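In what follows, a single structure is set out as structure tokens and then discussed.
For this view, one protein chain was removed and the others were kept in their places.
== chain A ==
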Amino acid sequence: MTSAPGPPGTNPLTAPLTVEFPFTRSLGPVQSAFLTGLRERVVLGIRSSAGILVPPVEYDPATAAELRELVQVGTSGTVTTWAWNPRPRPRQPLAHPFAWVLVRLDGADTALLHVLDTPGPEAVRTGMRVRIRWAATRSGAITDIACFEPDDTPPDDTPPAPRPVRPHDGTFDSPVTGITTPARLDYTHTPGRAQTRYLQALGGRRITGERCPSCHKVYVPPRGACPTCGVATTGQVEVGPRGTVTTFCIVNIKARNLDIDVPYVYAHIALDGADLALHGRIGGIPYDEVRMGLRVEPVWTDGARHPDHYRPTGEPDAPDDTYRELL
């Protein structure tokens, strides 16, 4: 984390935070047929109480009845509304300025959201005729439609020739049955006053808590509020460095990307002066000799931002009445 300029008396920390996940989704029969169709340059819709829906859905938006009657519609259509996007955002379909469009494909009664590639907003209008530009490589995804492009055959505003909507059984060789849609969101994380103070103290290898002005308990790590009284915690209190194991578990499953041999012990540790136990790994003692009441101290490693683990101090065990309230 880095410090950013803040109001006097505070020095808020910030750090980049990326949340990223490759969502893998299975497709139902209707979505599978539609997306496989796009791979084969075929656009499918579905018959509903409101006419032909494109893109197709599995249940009727008006009646909730199950829909299964697929039909093939055209690959040209009419813009029903549009919006000019002068500054495309990184993951949007085109890198240069484009129009967002809703397009009612020939034979369809509803519109599909996509993008339209034209040189400028003056080239776009509601009612214009457009056609699909297919992506060079297609995998069975909405992005198999690279974009729409103007279609001046037939000229604008000429009602399209009635295009027979052909029944389609939705069957293709090697149908697409699932999609992976990576999602990534980038944040700037700011931990707030209390956690900023805690993290800044950790930088000096000190562990601090904050005291509740109402019940006088000391919380570690502090989050700015007493969870039982609902008031802001104030006044930093240095706690530890030594503490007492209040409870523990033995971990027998190796976590991916974690370079710790199993079994190891993960414990709740009540640091001296704290009224809430925090958790940490216990090292420097065989796993089967860790016990409630064991006195421990933090072990810092070079460059680390928090204690790597806690090890026995060699003191006699703490009497159980000294930590009973902290279990």
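One rule holds in what follows: a residue touches a chain if its C-beta (ideal position, glycine included) is under 8 Å from a C-beta of that chain, and two chains touch if they have at least 3 such contacts; residues count from 1.
Following the convention adopted for this analysis, contacts and distances are computed from a predicted model.
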Going by UniProt, what is the name of the one chain that was not included in the view, given "ABC transporter permease", "Fumarate reductase/succinate dehydrogenase flavoprotein subunit", "Lipid-transfer protein" or "Cation:proton antiporter"?
-> "Lipid-transfer protein"
Would you indicate which residue among A:44, A:67, A:111 or A:296 is in contact with the undisplayed chain?
-> A:111
Among listed residues A:231, A:262 or A:304, the absent chain is touched only by A:231
Listed residues A:191, A:243 or A:280, member touching the removed chain = A:191
Note that chain A touches the absent chain at residues 4, 6-7, 10, 12, 14, 17, 19, 23, 25, 27, 31, 34-35, 50, 53-55, 57, 61, 80-86, 89, 91-93, 100, 102, 104, 110-115, 121, 126, 141-143, 179, 181, 183, 185-196, 223-232
